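I have placed the structure first, in the form of structure tokens, so that the comments after it can refer back to it.
Only one protein chain is missing from this complex, and each of the others stays in its spot.
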Amino acid sequence: MRALKPGLVRAVVGAAIGAVIGAGSLILAGIVGMEITDGEILGLGYLLALIGFLFGIGAFRFWLTWAVGREVNIEEEHAAHGTAGDWRRYFLFTTDHKVIGVQYLATAFTLFLVAGSAAMLMRFELAQPGLVLGKEAYNEIFSTHGAMMITVALISIVGGLGNYLVPIMIGARDMAFPKTNALSYWLLPLPILLVAINPLLGGFDSGWTAYPPLSQQANLGQQAYLMAFVTVGVASILSAINFLVTVFRMRASGMSLMRMPIFVWALTVTSVLGLVATSVVAGAFTMLLFDRVLGTSFFRASRGGDVILFQHLFWFYSHPAVYIMGLPGLGAILEIVPVFARKPLFAYPLAVLSFISIGVLSFMVWAHHMFVSGMATFFHIPIMFTTELISVPTGIVFLSALGTIWMGRLHFKVPMLWVFGFIWAFLIGGITGVFLADVPTDLTLHDTYFVVAHFHYTIVGGAIFGLFAGTYYWFPKITGRMYSERLGKLHFWWFTLAFNATFLPMFWLGIEGMRRRVADYSPQLGGVNLWVSFAAFNIFLSVAVFVFNIVRSWRRGPQAEANPWRAQTLEWQTASPPPIQNFDHIPTVSSGPYEYGGGLGVPAEGRATP
Amino acid sequence: MGFGEEDPDAARSNMLLAVKLGILSETMLFGALFAAYFVIRSESPGWPPVAGFERPALLLPGLDMVLLVASSGTMLWTVRSARSGDRSGIRRWIGLTLLLGVIFIIIQGFEFATNGFGLDAGTFGSTFYVLTGFHGAHVLAGLGLMAIVVRRANRGLVSAEHHTIVEATSYYWYFVAAAGVFLFATLYVL
Partner (left out) sequence: MTPPRRHLWIAAAIWAVLSIVGAVLVAGIQIIPVIASREAGIENSAFVLLAVLSVPVLMFVVVGLAYSAIWFRANGDEADGPPIHGHRGFQAAWLGISFALVIGLFAYGAAGLVDIRGAQTADFEVQVSAEQWAWHFTYPSTGATSKELHIPVGQRVHIVINSDDVIHSFWVPAFGIKQDAVPGRTTEIYVTATVAGTYPGLCAELCGFGHTNMRFTTVVSNRAALKAWLRKQKPGSEGSQPPPSGSESAS
């Protein structure tokens, strides 16, 4: 019986059984007279559904066999790795990191489209002064948009490109813990679904930041979001541990730390941030959940709780999270620049140091989100300093990119175009960040569209431009086929122009006093908002070009060579797509990753022959 | 990995590094809970905030702490037995550790049931139960790991060469014990 094998069908059945048992038992308890709230029913139902889903997909079968002391069936375990060319493995609990990478990418891009559609609804409401969808609907839409886009930014590069490439780039056959890796991925579908259907539960209107007390009085959809976020958090902690052990323990011989590709360094620092910070927000969200469901009073001011405490805990995670989203993009960009400039990465050791410093500093700046929150004034001063200080290591990224480009032999293939777009967007994001770090200017700009524009320039600039650059760059490696250069260029120019046309005017809107998170605004801002809506719609259309290009090229694009870009990092020294164990023979590394121009190292072919 | 020749030493050191990293993450989780506790307590007019409300007596939790510390000792002996390949020693010591942990949970359950205040008893009840509850959940997870060790030891699968699970469980258990002592000092004594 095919359906009874571990897989999606069984996972869905498992989730349904879990939900029925969890929610059903509480509903029954309610019928016999116990006091049961909707929140408790949703909570237990979701928890058991998640466990049922994971059992159904087969996440625990090897561990359980091992735990009770039975022989693990080696053949079955190998089968879980999947067979090359079998499309079904993308829908199973497959332990091959390359499959998991593609699963993450597909999930992230799907979510990107859904969250992008939510943005279109927002811009529809905001195109003209007055109300169309209504204030309730608008608040729920932007909350869902934020929650989903944050997830996209968190998982797309790390989970997708990171999973696919890090083991290959360091010369390993897989991640250190392939089954945990698959578990990290399969933890995601249910919470993502829960956020997607949260309007059915009444939606939530407190934004992705979920500040109490607003989030304590919001509908049941709020609880769905909090539970989903904690689940995604658990998944990212597991994945962070996996990356760190992989990077520190599984490098091929000769791959010293300072020979690692910069992208691997970026993911390493990202993983440290994810490991250390995520459990703090998981704790904060859990306390908030308990406040809602179990009657605790952590953030209930009327009962001695402290609402500002939540903001401290939340931003202690969520500011490093900005770098969890941004650093992988920076890494991808610096990875791509040397290849298309045909020059070694400029100041590589300094770039590594800058990633590490960004990581360390990111834990000391969280309270700059709270300059008007009423926290003690003396605390503003050191936070302003650390926040401005973080621009020094961030600036080094520009130094590296510009230094590599200068005097290079630039090939403007699509990935390189995205590099240029990235530098521009991230530069605007960085410069406007200084205005928000400076308390005097932040007092007027806080919670206005200036902030909206700023974080879209940094997060779209950092994460999404990096994601597109990386997706085009590694597309031939992942699929074994070339994308269409013409469609790629169309996508780049359309997206970049529309992106800037959307978000540059928002700085002006913010200065003019347009607040964040409002469904309506002063009539005199109508013209600019109409323009912004029109431009935003163009962003969405340009992404359609991307999707078309990817889907069509994957099916019918011309065959790609092993190394179409003449790059020197290890992933290009194996076939496209790589064989199931990545390399026929694990290579030995004898020089740094970017020895273009025949400087210190030997040519690519010599340094990493399998 | 599941591929080709697996190096047991590498697998073991990978697993132990992973456990250490996991403990780092757990430390941050407890850090967040403790931070919440200290902030709320420092803003409170008194502690417990409600006049006439007494903190739970020290006897049972004190006994629990003795059990936790003792179980760390027996855990240490489990690891020693595992390293030297003393199979009966492993079973004896892990069994004893498991027993101590179970008694801990029973006492904690009894304490919860007889405290006379609940989760919804203001900030004191919230912090008290959420902190001790999180810790109790970690103890339960530790007992689960120990049960696996017992099972595998009974099947003769734990030896001087193959005892990663024992070491991993011990790291975790020391962490749980340390967190417990810190918790005891904060919630009951300080």
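Read from first to last, the chains carry the letters A and B; within each, the first residue is number 1.
Here is the rule we go by: a residue touches a chain if its C-beta (ideal position, glycine included) is under 8 Å from a C-beta of that chain, and two chains touch if they have at least 3 such contacts.
Small disclaimer: the values here were computed from a predicted structure and weren't measured.
Undergrad: Checking the contacts here: which visible chains does the omitted one touch?
TA: A
Undergrad: Looking at the whole complex, which of A:106, A:200, A:392 or A:541 touches the chain that is not displayed?
TA: Here the residue in touch with the unshown chain is A:392.
Undergrad: Among A:225, A:243 or A:420, exactly one should touch the missing chain; which is it?
TA: Residue touching the chain left out of view: A:420.
Undergrad: For subunit A, which residues reach the chain that was dropped from this view?
TA: So the residues of subunit A touching the missing chain come out as 135-136, 139, 205-207, 211, 213-214, 217, 295, 300-303, 305-308, 341-350, 372-374, 377, 380-381, 384-385, 388-389, 391-392, 395-396, 398-399, 402-403, 405-412, 420, 423-424, 427-428, 431, 434-435, 437-441, 443-444, 446-448, 511-513, 515-520, 566, 595-600.
The working rule: only the chains that are shown with their structure count from here on.
Undergrad: I'd like to verify one number: the distance from the centre of subunit A to the centre of subunit B, where each centre is the average of its C-alpha atoms, in whole angstrom.
TA: The answer is 33 Å.
Undergrad: Residue numbers of subunit B touching subunit A in their complex, please.
TA: It is residues 1-4, 10, 13-14, 17-18, 21-22, 24-26, 28-29, 31-33, 35-36, 39-40, 43-44, 49, 118-120, 122-123, 125-127, 129-130, 148, 151-152, 154-155, 157 of subunit B that touch subunit A.
Undergrad: Please name which positions on subunit A make contact with subunit B in the complex.
TA: My answer: residues 67-69, 74, 77-78, 80-81, 95, 173-174, 176-178, 237, 240-242, 244-245, 248-250, 275-280, 282-284, 287, 290-291, 294-298, 303-306, 309, 312-313, 316, 581.
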